[in-house]
Structures are given as structure tokens and as C-alpha cells.
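Quick one: the structure is below, questions incoming.
Only a portion of the chains appears, each positioned as in the full assembly.
The chains carry the letters A and B, assigned in the order they are written, with residues numbered from 1 in each.
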Amino acid sequence: MGAARSLCQGFLHYAFDYETPKTLVVPSIAAGVVFRFTQLLILLYLVGYVCIVQKAYQDTDSVVSTVTTKVKGYAVIKGSANTSSPQFRDVADYVIPPQGDKSFFVVTNMIVTTNQKVSHCPEIPKPSTLCNQDSQCTTGLEDLRGNGVRTGRCVNYSDTVQTCQVLSWCPLEEDTGPNKEALIDAAENFTLLIKNSVTYPKFNFHRRNIMPHINSSYLKTCVFNSSTDPHCPIFRLKQIVSDAGEEFQVMAVEGGVLGILIDWTCDLDLWASQCLPKYSFRRLDDNNNSRVLAPGYNFRFAKYYKSPEGTESRTLIKAYGIRFEVIVFGTAGKFSMLPTLVNLGSTLTFLSLVPTVSDWFLLTFTKKRGFYSKHKTTHLRDEDEEDEDENKLSMSMGTSYGTQ
Amino acid sequence: MGAARSLCQGFLHYAFDYETPKTLVVPSIAAGVVFRFTQLLILLYLVGYVCIVQKAYQDTDSVVSTVTTKVKGYAVIKGSANTSSPQFRDVADYVIPPQGDKSFFVVTNMIVTTNQKVSHCPEIPKPSTLCNQDSQCTTGLEDLRGNGVRTGRCVNYSDTVQTCQVLSWCPLEEDTGPNKEALIDAAENFTLLIKNSVTYPKFNFHRRNIMPHINSSYLKTCVFNSSTDPHCPIFRLKQIVSDAGEEFQVMAVEGGVLGILIDWTCDLDLWASQCLPKYSFRRLDDNNNSRVLAPGYNFRFAKYYKSPEGTESRTLIKAYGIRFEVIVFGTAGKFSMLPTLVNLGSTLTFLSLVPTVSDWFLLTFTKKRGFYSKHKTTHLRDEDEEDEDENKLSMSMGTSYGTQ
């Protein structure tokens, strides 16, 4: 019994005896201050950076969002108002694509070429298309910078100029650049309603940009203003462009791309009702540089018609305008046990650097560094072993004291 | 030679003598248990959280994906079936945009205004448009909540009501809200084929949602069902909406936005064939609240026609319907040496916290804490130095023993 018990105790001691560093308490207030100060720094880092700045005690989630947009307004095209055939445009005409996506284009300027039919017509005059006789126009040549396939004939473009004839949609578009003043200048008064629903799936948190406190009558009359109406979801296009630091009528001439940024960054530990969208606006295409090549934004599209006889014609529209892109972003954070523990632990391991710093200070800068060093550090020499062997002294220190 | 050798040895000892903490083995099983238990906790954290939950031994990559969609089906518009001119619609008519993008809209309800021409007509009656005489209608006023530019005349809207005349697309749309029952109610039977190819570029892993085990005949007849056919890429619109917890015929009246989420989260260390898409469905716009303002989803678009004389007319369609958005997400992980080493090391530094905890336990809670403390900690006093100076005692402990 006794033997078994002792064996068991032996094993317990072998497995569970606790090995701990011997330490020396040094009465150096300087070193102590350095030690405490370094600890304090780490604590401040923990509280300040990890907790307050990084909010490392929070679990985070990225926003999942859906956006629908609706532009309202109408315009009479500049210069057509007092003619016999005024040209009127509303939302179904000038918003492309029409389906109220998060990215949409509002036509502000255009070059319209009506009644185009696939037929033969003279090329637009430029060095490579001018000609005097048919032999200068290679039949079938497809010049990618031209407008159509050459028929091999040289025909009159005007009374004085002859160009190669091409097969194309005729008459050709005469692209002399956009009108110097936007044709649909009234577009600056159009309004834009943005409906944005966001979800933070991890926290089962849902919200709309049409806030609960917004009532129907406010929604009917309000217009967004970053200082007075920051939560009205209805925007005037002119205001959006000017908040992005641009001039609407200037941008309307050649077109551009404008970002509407909605920031849903939220701290869900605070009162959740403080989770509100923050709108900001930024021009996304680069127009800073006066020597920018190929500035602005335009594209061509066509409307197709068929005559009663069945021949197809089209109206080609080169549309200049502003593409609006609604960009929703944000991260929500909420207290969670796991990241708290992980980050707390991770920061605490920094404390293992403190003694290194303090020891270095103690043994380098204090007046009594030699004295401290002597007590702190024992230099073992190889010869000691031989001495020991001779003397057969017990080196177990606890024992040596006891037997003195 | 001897001097050089000794110098060299001196340098070697200076550079490579190893300084190690002196330790005390304390026969306290309690402290030992605390020590081992804390180590065990960290080990469990390493295995449990770092390895199993976070899979920190894996390198991860985000999914790169492309989606094409194709809706099939046709419908006779409600109420037109037995008339002389039944209205028939197929995919080219009701899917907008048509190009099979990851976001598309299916028309389920609509208000159609045919044969609109730019001309003059009376405004829709509402408080701000009613009038008795021309002077109440300011010429040229562009009321953004109206439908056109006022001509300055007050005209008969009906036998009893007079409103201001406007220049606009006439006749004006009479928007009395959507039909109470969806006009294209048959849309619930439309089918949707989703083709989704995903790539994890870092692991050179490619996969389609049309799995290799799906054969042509299955693909022709199958319909997705989360329990019986979870990998059929053909969906019935009604099923999608009902899986999202909504009623198709209710949602079809005012419209909405529906997310089709495809989750490709994969552990590529496992048998790669287990990397399968998981489909889920969620309504993305907010409709929970009965007092939601501006609910649903609709937009206006037009089809343009030209008469033989060249006057343009259009058919304006206010389309209500469901926008479907296919959202592909996922992260794949695969074993990689570098993150394994980094995370292993990072976790092991936690072990440097263990002695702190154990020492605190040892010197605070054990019965013999005074005894342990005395052996562990040496209190150096400033007076000691003076004593030393007097006695000129060697403080090198190893030496002192040897010379006793």
C-alpha cells in the first residue's frame, strides 16, 4: 500500500510539480517606473486602439443591400419650345435603362440623326475618305475608323467635296461634338427617389433609408439637403452634382459619371436607432486634368421603325449625359464574446515584452547596474563542474541552506 | 597562439553564452494543476477555435463568378383571353432587360397608355391643377409634380372639371395605382434557368452549378425543390417567392425585389466533389411594415412608333413586377503551410501568459504561499550593497559555493 501510494505521489509530483522562475526584487524606483510605464502604455494601447479605435470586442458584418431608383421630371428640349413642333421628354424618354436600377443614365445632350436607312451614301469628309475618282475607293474596304463598307464609287458629298461612297445607315451621323449648351438643361431640376433596404444578416438587422419617422406628407415635399434634410430620400440632380463639387450645366454638355455613396456604418451596441444612412457624392470619372483625353460620357442607341411597305428605318441618338451610380457600403459591429477574448488575449501577450524592456533599462541606465547585475545574473563557468565533482557538494540550494 | 585562441573563445562566450532564467520547482500540486489546466485551455483554444472554427491552417480565396439567366414561359393577359384581341406575352415582352443578366425584372402588372403624342391636353385633376379661368394657369410653369409645361389655358378635363392645359405626351397616363389583381398572374409558372460558373483562382478550382452528374434528360424535366431537387438549376418563380416567405400573387400586384443567393462556401481539403452550391431566397426590399411608404417596385418605359407621315407616338407602360437578383458568394479554404505556421506561432505566444496566471495563483491561494514566495523571490535592499563593499565578498553564487 505504502509503496503504491508513494509511487502515485511520485507520479503526481512528476506531472504536476510547478516550475516557476526565481525572481529578484530590485529596489530601483527608476526601473519600477519604467516597468509600470511600459505596462501602462500597453494598457492604453489595449483600451485606446484595440477597444475604442478598432472596436476589437465586436463581431462585424458587411451590409447586404438592394437599391431601386426613380427619376421624376420632364423637359422641353432647348430651342424647340416656341417652334411649331416642341419636343417634350419625360422619364420614359431620357432615363436609360428605364428599370430603376442602382446605376442609371440621364440624357442631358444629344445628336439626333433621323430616318436612317441601310443604303449608299458618301462618307464624312476626312483625309482618308476624300477622292477624285472611283479608283481611289477600294471596293469592299472596311475601314474600322470609317462608317461603312466602300462600294468603290466616288460621289459628291457637297458641291465642292467628293468622298468615297459607303454602304451604311444613311444619312451618316455628322458628329461635330456635343452642343455647347446642354439640350435638356432642365434636367438639373429632375428629382431622384432612392429606395434602399439594407440587412446585416449576422445580426438580423434590417433597415430602410426611408426612416420610420418620415411620414407621407414629408416625403411628398422634401428635398435632400445635407444640412437641413439629411434623411430625405429625394434628391435634386443639380444638388447632387454640386455636392460633388461640379457644375451641372458644365457636366451636362459632355457627360460624366457621378457616384451617390450611402454609408451604413453602424455600431449596433449603441442605441440602434442611431444607425442612419450618410449620403455623400463624388464624381467618379476623372475630369481634373484639362488635358484629359476622351473626356465625358456618351453612347449611341437607336429607335427602329418600319414603313408600311416593310423597309426598316431608325433614329440614331448619340446621347451625352450623366450616369449616376448608387454605391452602398458599410460595416456593422456588435459586442461578441469570441472576438473580445481573442483580441484581449492577443494584446496581453504584449506584456511579455515588458520585462525585456525593463531589464535592458535596469542593466544599462541605473547607477547601481553592476550591483543589480551581479545579483540578477549568475555566471556559470565550466570549471565549476570540476570543482563540484571534487567536492561532491549538493547543489540543491534549498537543501544547502537547510544543512548549513 | 594561446592568446589568440583565448581571445577567440572570449568572443564566442560573449556572443553565444546562453542566459536562461533560474527556476524553482515547487511541489504544489494545486499550482501545477492550474498551470497544466491553463495550458490545456490554450491548447483547446488552438485546436477548437483556431483550427476547427476559423480553419486558420487554410489559405482562403473569394469566389469569382459569372451568371447568366434565362426565363421561359408565356401568358395571356388576364381578362383578354376571351376577347376578340387576346393579348399574348412571352419572354421577349416581359423580361427587362432581355440579356439574361444576373439581375432582371419580370413584369407582373401594368398600366398601359397607348398612342401618346407630344401635344396639348388637360392635366390630371388634383388641387394644384384645377382651374376656372386661364389666369389661374401660369404659362410656362414647370410644376415638377405635374405632367407637363402649362400653356396658360384652362380647359375641360371632363364635363364637370376644368384643369390647366399642358404640353406633354398626350393623353396623360391615368395612374390610379396598380390593378388589384396582377394582370400577368401566370408569371408564377414561368421557369428560370440559372447558369453559374465559379472559379477560385488561387486554387485553380472551377465549377458550374450544372453539376457533372446532371444529364440532359434530367435537365429537361427537373424543377428546383430545396428538399427533393436541391441541385436542379431550373426554378419556378412561384417556388422562389414562396421559399422567400412571400405570396407570389400578393407580391405581383405592387412588385418587389427578390434575392436568389448562391452560396459556394467550400472546404477544398475535403473531397472536392462536396463543393456544391446552396441556394436560398430572400426578399430584399422591406415590406414587413404595414405602414411602409412607397412600397413595391415599378418603373415606366415606352415603345416608340412612327406614322407613315413621320409623327412619333409611343405606348407608355408603367410596369409593376419582381426584380430578381442572383447573388453569388462564398469563400474556399485549402491547407497551406504559411498561414498554418503564422497562426500556430501566434497562438503559442499565448503560452507566455500561463506563468503569470499560475504564479498569481501560487502566491495568492496556496496554503504555503509565504514559504514559496520566500524561495521564489529575493528582496534586494540598497544596504546590501554597502555590506558587500565592506566584505568584498564574491557574489557569484556558483563560485561562492565552490570556495566555501
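What we mean here is this: a residue touches a chain if its C-beta (ideal position, glycine included) is under 8 Å from a C-beta of that chain, and two chains touch if they have at least 3 such contacts.
If you're wondering where the values come from, they're calculated on a predicted model, not measured in any experiment.
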item: Overall copies of the shared sequence [whole complex; 2 in view]; value: 3
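Here is the rule we use: only the chains that are shown with their structure count from here on.
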item: Touch list for chain A against partner chain B, complex; value: 12-13, 15-27, 64-66, 68, 70, 72-74, 76, 81, 85-88, 90-93, 97-101, 115, 186, 189-191, 193, 195, 197, 199, 206-208, 210, 212, 214-216, 219-220, 303, 305, 307-308, 313, 338, 342, 345-346, 348-349, 351-352, 368, 371-372, 374-375, 377-381, 384, 387-388, 391, 393, 395, 398, 400
item: Touching residues (chain side chain B, partner chain A) in the complex; value: 19, 21-29, 31-36, 49, 96-97, 103, 105, 118, 142, 144-145, 147-149, 167-169, 257, 259, 282, 284-286, 288-289, 292-294, 297-302, 304-306, 308, 310, 314, 316, 323, 325, 327, 346, 349-350, 352-353, 355-356, 358-359, 362, 375-382, 385, 388, 395-399, 401-402
